[in-house]
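One protein chain omitted, others in place.
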Amino acid sequence: MTDPEKYARADEDILKAMEKPGRAYLLGLGVTASLAVGGGLLWAYQIRNGLGVAGYTHPVNWAVYITNFVFWVGIAHSGTLISAVLYLFHARYRTSFNRPAEAMTVFALMVAGLFPLIHLGRSWVFYYLIPYPTERQLWVNFRSPLIWDVFAVGTYFTVSAVFFYVGMIPDLAIARRRREGIRKTIYAVLSLGWRGTGRQWRHYNMLYLFLASFATPLVASVHSVVSWDFAMSLLPGWHTTIFAPYFVAGAIFSGTAMVITLVVPMRKTFNLYRYITDDHFESIAKILLLTSLIVSYAYVIEFGLAWYSGNIFETELFRYRALGHYKVFFWIMVACNSIIPLTLFAMRLRRNIPYLLIVSLLVNVGMWLERFVIIVSSLSRDYDPYAWNALIYRPTYVEVGITLGAFGMFFMLYLLFVKTLPLLSISEIKEHL
Amino acid sequence: MNRRSFLRFLGWISGSTVMTACGKRDSRPKLTSYLLPPEEGIVPGEARYLPTTCTECPAGCGGLAKLREGRPVKLEGIPGHPVSDGGLCVRGQSSLYRLYHPERLRSPMVRNGGKHQRMTWEKAFSLAAEALKESRERGHRNFFLSGRTTGTLSALIDTFCGRLGILRLPEFEVYAHSAVKEANGLLFGKRDVPHYRIEEADFLLTVGADILETHVTPVAYTRKISRAKSRGDFLWFHVEPHFSLTGANADRRFAVAPGGERYLLAFLLREVVEKRASKSRPPREFMDVFPPSPAEEVSRSAGIPVEALREIGDRLVAAKRPLVIVGGVSAAHQGGLEAAVSAALMQWATGAIPERVDFARSENYRSVGTFRDVEELSARMGRGEAGVVFLLRTNPVFSLPQRFAFRENLKKAKLSVGMGDFLDETLREADLVLPLSHSLESWGDAEPRRGVVSLLQPMLPPLHDTLSDGDALLGLLRKASGEGPAGSYKNHLFEAWGKRLGDSGRSKLLEQGYVEATPPGKAIPPNWKKAASVLKDTGPAGEVAKPVLVLASSLRTFDGRSRSLPLLSEIPDPLTTITYGPWISVTPDMAKRSGLEDGDEVTIASSDWKVVLPVKVQPYLPEGVFVVHRDALESPPVRMQARTGEPVEYIEGVSFAKTGRQAALPILSGSFSQQGRGIIPDPAHLDESRRHKRWTLYPEHEHKDYRWGMAIDLDLCNGCSACVAACHVENNVPAAGKADHLKGREMSWLRIEPFYEKGEVEFLPMLCQHCDNAPCETVCPVFAAYHNPEGLNVQVYARCVGTRYCSNNCPYKVRRFNWRQHGWPEPQRLMLNPDVNAREVGVMEKCTFCIQRIRAAKDKAKDESRKVRDGEFTTACAQSCPTGALVFGNLLDAESRVSRLARSGRAYRVFESIGTEPSIHYLRGKHPGRKT
Partner (left out) sequence: MRRTIVILAALGYFGASLLLVAGFGYLWHRTDPAPEQPIAFPHTVHAGNLRMPCTFCHVFAELSRHAGAPPVQKCMDCHRAIATDREEIRKLTRHYEEKRPIEWKRVYAVPDFIYFSHKRHLRAGLECSTCHGDVAGMKRVRRVSNLVMGWCVSCHRARKAPLDCPTCHK
């Protein structure tokens, strides 16, 4: 096959995904949309009646909502790793995951950004958190890690969204060329009049490189800042220097797993085997394995530091984490995050796509539980034993509903993305065909 | 889109944005003017203080009511008051909730069928007068039963009963101290409870008397103990069959078998008379009859090891000014009279009378009767003798055992008139219910002990259609007799005061709230014949069948009378930290043997009675004993001491079975052990921690004029929780309720943490430490928590967005979050302190060191162009503390009390190693100078 034919076929194959949706798709969209709307209604109920409708029990003041926040921000990191960091490393295998990963980043950040609002006691004055000159002559407390979050996640979202959009411009032009009617107009507007001239390609590559370089440090910094929500406190189990690299590695770990979860069914549904091969998956699986090892190392270090320090606050907390009220979650977490991914040392298993899908789902569960265990166990057992939580924290239907709503919103956005925007990076794939 | 549609679109957007600014502006708040200018000295917006007396329990402590906008919003102790000397207990602080309780009786009612119907006072008086007339004609007897009543009201009741032909019965109190009174009556001819001057003693031995909780006048005793401790040579031993707050705070506690106190006291009496060098010795006739008490035998009967017997005996013999007090559960058993007689003889033999045991200033329990008197009343009503029965502020239906059949027999009276403020168990059975005003709405007086007259005056007009006790009686008297003293009870009182105290005495009473006459005391030799007749057979009687269920008095509700106050259920019981719900305390061994955990339900039964209660494991409780607070049981099947009429406050030989269910029992403490964290450190470690210098990156705070701090003396704090109640009332802290407590969402800013260690319980009041390097301040994203220039950690409610990071970062976990909008049902809204913001949902709150008081004090000082002086004002908690454990002041002033205490060798700070630099210094180890 000649090059132009190959290119034309690539265009067609990938844009075919944007055709009329089938029943399964509509069912999926319906379910996710209802979950999202349900979550929204529950949030309204919570605002009306106060955070008491959630399962918080003093001193567990942070639980499911912050777990969700960290979880979704973490997931976003992998997308940027694949699109920005791997770009800088000239990793060829990134091109097939590139677009879905970036989309995942943007949507994950949209979902994550809601949770700081959801967990506020007085959500209606959320604007107190935004640093703008007020008539009250008051600024925000720049020393607080929560404000760093505002900057970090805000910056990350802005940069990721711009990166996502800018990277898509040539593909939107392809879509413009191959579609008719109202869609053509929309893609025309979105592609900003891209003509594919040499000059434009030169500018595009410069901008893409710039944005990739700008986004790369964010991969390390944003989740470090989010981890400092915990590390900057004085709670045993939170106040430890390993948190920044631990959380960043964990973020990439869970994000990679989410990429696999998204791309495996996507490849099957839209018949993209030519463009997303088993080799690509094997490379992603290697990233999964590497980050799992880093996370396991961090677990060991945490326990090791606590034991070595002899500090009774620390030792008691870590004993509680492994053997206390939440030990079931702790051990599931260890199994999912540390033990099961070790099987990926076997090449056969790395190339076994159904197995990868299962592992990625387990990793997602494990990583969600990891944040939950860190937050809830440290809050339950800190310094003053009188304040130790004799009650086990149990999320109520409101928290469960909002969590499911978040997942619903994410997958709904992803499903919408799949049908409306080019779901793979056509131009980059064509470069390596 | 073309230009036209674009412009149209733009117009829509701009227009609708501007429209959102529209709104109604007619809903303005109002500014109401006075009609007449306020009286001289009253400034709107400023607080006014008027003295009165707390009536929540019979002790009669003086209370200073703080009035804002013409209503009381806070009660505090009156400094210098002869009973309470500035302290006010947890019940006294909570009594404001009684005034504003939504369920208070609002108008007179008559029972029609099963329901109560409202009526006017006129009609109610007519009804009662009619019934009295009828009863006279039919030859029935009329009865008047009240709780302990003193002062002018008691005299009025006498007049009332005399003029209308009503038999006034001895007053009914559950804690009537009948055994002690009988003993004193037999021996000294004074049937009363004497005034115990504990502050003069160097060795105090209390047997059963819960002097810190409910015994006679707990605030006074607490204050006396603090004073005694400060002298340096004070030692306190407590003996009891169960485990109480009083026992937890004594220097040494000994467990005695229930009913075994009489043997112990007989043994000690013999030790005292034989070994003490004293001029006063009992006569031969007595010593011949007085049976010997060999130590081994006594040890067996009393269940106390021989070494302990010897130790107590030796101390008693060696002490220069010992004082023995028996009472409570230890006088309320079959051998109670013997125990009380032995104790009284010891008081005489150690020369305590009259220096430390003062009958001249006795506690005015003479007119209080016994259970026998009420039993007789019930029997007479049962025989159909009763015409009209008046019940004034008493709840016999709740407190008396079933077999007295008081409820059934009351129905047989022609007309029962109940006078009180709540529809409690007794008033629900009454035919005619007359609602009485709260003491804060009434004129009156009280004589808590002989020689003391304490004022009651109204702070606001009655909230509901109620009358004060005196006015109700006067109205009834006038209606029923057709004549009678004209004028209100206030006139009656003023006249009576004028006669008794003279004009100047009356003015003094009105101004400071009390007057005290000082009658001289004298030594009274005991009646040895009677003593011998009581003590001659202290031979080993039958043992009490174990296991025993002890009915303890409740710090929070006295004998159950304060159950209806929500704040008292909100504040945890200091030993168990249980808030809502009754429970039964069991020993750890029993719990282990039966596989019981906190909250498991058990059925406790005796021959004809049973009750189902959840369990709480109580460390240090002696074996074979269960404890239940009296307010948990309606009509407990107590037996009665034949001779004295004292109820036997325990039930023997109870059976015990698990129901298999779990009850939701809110236990606030997460751990009763310090877990090795040195929260209350071993005094030996104190020096070490003070030498530890810390390197910090935090800059030093600059304080200009004031740096507020607090010193808390753990040797004085006894866990009574008066400070907790004071804080709730002062700062509009809501009572969260049981559902919230079960989720750990209590709102209390100050809590008492009990830590059990090595046989001792220590109480640590934990509140916001106002740390210099506060971990909460750095993490609040909006500066709602910040450090002010006077050293306070301030919480700005209007700014708080509710991220709760501050609470996460607080190692002391003193910050409370409003998980829901707490309501104040009418008329409780009137109780809110207008100087403190009532917080809305989603906002974090915590102790502010009563910043409203700081602001008021600085305002006053600025008016006078000076700085605030030490002791000029204090926080609500420190003010109410009956022991004086909490001291608040300016740490910049080197001469202030708090600075001197903070510099003392006993001072330490909790979790100092974290580096938070708290402003609260705790004082550990025995009070300075205590050699023992």
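Read from first to last, the chains carry the letters A and B; within each, the first residue is number 1.
What we mean here is this: a contact is a pair of C-beta atoms (placed from the backbone, for glycine too) under 8 Å apart; a residue touches a chain by one contact, two chains touch by 3 or more.
Only a predicted model underlies this, so the values are computations on that prediction, with no experimental measurement involved.
Chemist: Where the complex has a chain not shown, which of B:V638, B:I851, B:A876 or B:L923 is the residue touching it?
Modeler: B:I851
Chemist: Provide the residue numbers of chain B that touch the chain removed from this figure.
Modeler: Residues of chain B in touch with the missing chain: 14, 17-18, 21, 25, 28-38, 43-46, 786, 788-790, 792, 794, 796-799, 835-837, 848, 851-852, 855, 859, 862-863.
Chemist: In terms of residues, what is the contact footprint of the unshown chain on chain A?
Modeler: 134-137
Here is the rule we go by: only the chains that are shown with their structure count from here on.
Chemist: Which bits of chain A are touching chain B when the two form their complex?
Modeler: By the definition above, chain A touches chain B via 49-52, 55-59, 61-62, 116, 119-123, 125-126, 128-129, 138, 140-141, 143-147, 150, 229, 232-235, 312-313, 316, 379, 382-391.
Chemist: Could you list, by residue number, the parts of chain B that touch chain A in their complex?
Modeler: 667-671, 673-677, 679, 740, 742-746, 751, 753, 766, 775, 778-783, 799-805, 807-809, 811-813, 816-821, 840-844, 911, 914
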